[in-house]
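One chain of protein is taken out of this complex; the other chains stay put.
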Amino acid sequence: MTDEGGAGFDTLGELESAGAKRADRSAWAYVEGGAGEEVTLAANRRAFARRTLRTRVLAGIAELDLSTTILGSPVRSPFFVAPTAYHGALHPDAEGGTARAAARAGILAVFSTLSSLSLEEIAESRPTGPRWFQLYLQPDFAATRKLVERAERAGYGALVLTADVPVLGARDRQAEAGFAIESSVPIGNGPEVVPPARAPTRTRTGYVLRADGAASWEILDRLREVSRLPIVVKGILTGADALEAVRHGARAILVSNHGGRQLDRAPASLDALEEVVAAVGSRAEVYLDGGVRRGSDVLIALASGARAVGLGRPVLWALAAGGEAGVARLFRLLDEELATALALTGCARVREVSEAVIGTKSDPP
Amino acid sequence: MTDEGGAGFDTLGELESAGAKRADRSAWAYVEGGAGEEVTLAANRRAFARRTLRTRVLAGIAELDLSTTILGSPVRSPFFVAPTAYHGALHPDAEGGTARAAARAGILAVFSTLSSLSLEEIAESRPTGPRWFQLYLQPDFAATRKLVERAERAGYGALVLTADVPVLGARDRQAEAGFAIESSVPIGNGPEVVPPARAPTRTRTGYVLRADGAASWEILDRLREVSRLPIVVKGILTGADALEAVRHGARAILVSNHGGRQLDRAPASLDALEEVVAAVGSRAEVYLDGGVRRGSDVLIALASGARAVGLGRPVLWALAAGGEAGVARLFRLLDEELATALALTGCARVREVSEAVIGTKSDPP
Amino acid sequence: MTDEGGAGFDTLGELESAGAKRADRSAWAYVEGGAGEEVTLAANRRAFARRTLRTRVLAGIAELDLSTTILGSPVRSPFFVAPTAYHGALHPDAEGGTARAAARAGILAVFSTLSSLSLEEIAESRPTGPRWFQLYLQPDFAATRKLVERAERAGYGALVLTADVPVLGARDRQAEAGFAIESSVPIGNGPEVVPPARAPTRTRTGYVLRADGAASWEILDRLREVSRLPIVVKGILTGADALEAVRHGARAILVSNHGGRQLDRAPASLDALEEVVAAVGSRAEVYLDGGVRRGSDVLIALASGARAVGLGRPVLWALAAGGEAGVARLFRLLDEELATALALTGCARVREVSEAVIGTKSDPP
Partner (left out) sequence: MTDEGGAGFDTLGELESAGAKRADRSAWAYVEGGAGEEVTLAANRRAFARRTLRTRVLAGIAELDLSTTILGSPVRSPFFVAPTAYHGALHPDAEGGTARAAARAGILAVFSTLSSLSLEEIAESRPTGPRWFQLYLQPDFAATRKLVERAERAGYGALVLTADVPVLGARDRQAEAGFAIESSVPIGNGPEVVPPARAPTRTRTGYVLRADGAASWEILDRLREVSRLPIVVKGILTGADALEAVRHGARAILVSNHGGRQLDRAPASLDALEEVVAAVGSRAEVYLDGGVRRGSDVLIALASGARAVGLGRPVLWALAAGGEAGVARLFRLLDEELATALALTGCARVREVSEAVIGTKSDPP
């Protein structure tokens, strides 16, 4: 499939509405829904709308350089595919389409333990370019180790440990639409892969978490013992946790509230970013996902201290709308928007964006 | 009826919409409506949405302990059934269903003077576990005393004196739907029980309140003379009143604006909680009701100083939706959500929740 | 017509919706509309919703005294009929119905220069009780003087000089509905009475105001020369203007933005009240109109420094809904709500309400 296949979509809104039309209703509830009353889901967007960017003019910029490095890997753009599960529920191209589109765009892509294709199949779809593996801990560490070894063998460049799912959040919209992640979609990495627990288990005296949900910071040390891959911790929203991660050898922090799908009342990712950046300083790279939709959002996040930003739902919208070509179209639109936003704020290079482009906060309409 | 009877409901939203469908229209207006323009009703919810919780990760928690004590009685969870009237208007199980479901969940339940079943019938439905009696003062103290003695005899563990209804608030939605509490529903505690006055009585020169509405703090002393039951004062929203209550022997304060049904313009319960907690210190337990819907709300209230929180409308939704089984389902959902929220904020034990889990306030979307 | 005639209405909302149904569409646009985009109209309501009232309990209050005095006249309640034009456009009872209902309620009523009945006819409808005359200046002072003399002769107790209509504001809703105040309704005080100019007059070099619109503070001195009636200045929103009024002999200030019908972007009346009260101190009485709908609003305004509050649109709603009986019903509902609000905030007497009943401002939902 070629880039032209996605050219029918001129805007992100067209990708989203085409995706909604083509996707299965319950899969769409899985894509769009968040936890509880979706306050955090909405807050992710509102946090961007509250920031303003300072327009600058006649800055004499001819070339716009969107490239940067992420843990040393050069990428053409500072946005990446954040890990999301079950691409196959949205389009037969599944993660293969996402991987190829990301490769063509020259950006990093992170694939989930709960991918519809196996991690090896994904690797075949994308033999070159940065590709990371998102890890859900397994109840049994031997199983976790096996996943890590497979990822390392298949050429994944880093482990993104999801730390904010000791159990799943209460995903009402998904539940009401009848999307059961345990059963709806086969897990490409094999039936032996265990998804996170749906709820804590009631006992006679209280509740208990499964072993994977009960993990502590020492899990980072154990992972580093079994793999030489750099570790990125995903799901951190406080400076204190970011420092713990660094102390236990994490090379990067992905500030995230899991797209508003875990703790409904967690702060917006963007609102938490500043605390994490201040705590971590230069000891680790800091990324963000949650609410990034437009080129201006990428610029705001970068100016607020993120080195790169992940895209979650938009990738699924685009995949549902047009498979690989849809995702490629998304990346092209976002690229152009980011280049435009750089031009309009007088920034020539992504790597030099600073907080000087951020204006006073305002109350979004 | 078994727990499975309520298993068709996966979310609070499903309980509410099923309740709306099954309940009589005017009874539903009674359940959902508040006073005046329902500004306070909405503020109760918005106060929770303004708070954020600090997600913590990899905290190494295996067991989640939701139990606590309320006035010394052990309970499995820190939420309780707040007193509401006329359960029989919503489901034939009436307060019996609520009582049994609460007993199975191991939580405290408070029953209203205006229950559809008599307090003795409710006691039979629930021979064990903490059960309190909510008291509406009667115009004649002898009648009040008789109610108190019946409650004490039937094994109720505390008197919850409703202090914020010297007369009923202007409940427009209920009035417009034609729900007249004086006539619609028989009062289980007998026809001699007098509900609060609908309005002050006009005289030639002004307005007068009935004797029960004109009560002063000395009523606590009189109640303590006629009963050895501990007294909880419900409906307090200021530190000054909380201190008065303590001075007159109250053992606990229930911060409440009566679910937004009394003074439309009263502050959100949660916004008033901090003032009360600061005033009372360790001299009395402090509870809250008003706007609690989700596990995260329970956690926010606890972190803001409440020892336990009451559930009003959700119990009526669940009762209308499925009788005892519906209420049992509600408690289970809430239990799981609270356990999940504890896990996601790195709290192992309800009793150790502190304000450190609360983040900066934000403007809810 | 008796009080019972209005008893079909249980709430203010019912009066408003019945009024909307019974009134002529263009007259209703006149009632409900404001200037421009109606930002100030909405702000009047929102200012009340932003305030909270401090609930107090067990205050030991048996009697609620709503009475006060307004410029020395005793009234049963601290709300009054604010002057509005053309009652006859809403109901055949016209100002006669309003006057009789106000008399029965024992409250002050202010009647407009642009009333549908003549001021003498209104006076006959209400031989006793406080009754004031709202004065629109006439282009010719002799005509103004004639109106003043008629009012004095007919027993009106004060002149309420409308100061904020040098020309009419841009009343879009009214214009779009085709309600032309110059032609739609006969003016009861005679065809010689000239309503305010619809717009400034364009000249070759700019715009000019008619003589009545060009009046200065000296007009108060001239009015005091021709009449012994006390003067109330209506339409003041700043401390500086309030002081001017006092310097020129005004006995009272009516803080008002003309119900949001004049300058769209004027502050809410309630937001302006504090500045005026602070400037004036005890040198004049201060009243407020704009956005008062409920008993709690009356209490908030009083606690913010107003001695009394005027009702505009609600009177027209009630008149359209049920003529005199509708208006009487409105006053009774408001009376009961105010008495209830006093009881719920622990205030026994309107005259002793202080700012202590106001809580922290909040963001209304």
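Order of writing sets the chain letters: A, B and C. Residues in each chain are counted from 1.
The definition used in the following text is that a residue touches a chain if its C-beta (ideal position, glycine included) is under 8 Å from a C-beta of that chain, and two chains touch if they have at least 3 such contacts.
Keep in mind the model is a prediction, meaning the values are calculated, not measured.
Peer 1: Sort by label and list the shown chains the missing chain touches.
Peer 2: Those shown chains that the absent chain touches are A, C.
Peer 1: If I consider the whole complex, including the chain that's not displayed, which of C:D24, C:E63, C:E120 or C:D172 touches that chain?
Peer 2: Final answer for the missing-chain contact: C:D172.
Peer 1: Of the residues listed, A:T52, A:S73 or A:S216, which one is in contact with the missing chain?
Peer 2: Of these options, the touching residue for the absent chain is A:T52.
Peer 1: Given that one chain is not shown, which residue among C:E16, C:E95, C:D241 or C:E324 touches it?
Peer 2: Checking each option in C:E16, C:E95, C:D241 or C:E324, the one touching the absent chain turns out to be C:D241.
Peer 1: If the missing chain were put back, which residues of chain A would it touch?
Peer 2: Residues 10-14, 48-49, 51-67, 76, 293-296, 300, 333, 335-337, 339-341, 343-345, 359-360, 362-365 of chain A touch the chain that is not shown.
Peer 1: Go through chain C and note every residue touching the omitted chain.
Peer 2: 36-37, 39, 42-43, 45-46, 163-164, 166-170, 172, 175-176, 199-200, 202, 205-209, 211, 213-220, 233, 235-238, 240-241, 244, 257, 262-268, 271, 363
The rule is short, and it goes like this: only the chains that are shown with their structure count from here on.
Peer 1: What chains touch chain B and also chain C?
Peer 2: none
Peer 1: How would the chain A/chain B interface be labelled, same or different, where same requires over half of its residue numbers to be shared?
Peer 2: Chain A and chain B contact each other through largely non-matching residue numbers.
Peer 1: Using Cα averages as centroids, what's the distance between chain A and chain B in whole Å?
Peer 2: That gives a centre separation of 41 Å.
Peer 1: When the C-alpha atoms of chain A and chain C are each averaged to a single point, how far apart are the two points in Å?
Peer 2: Chain A and chain C have C-alpha centres separated by 58 Å.
Peer 1: At least two other chains touched by the same residue of chain C: list those residues.
Peer 2: Where chain C is concerned, no single residue meets two or more other chains.
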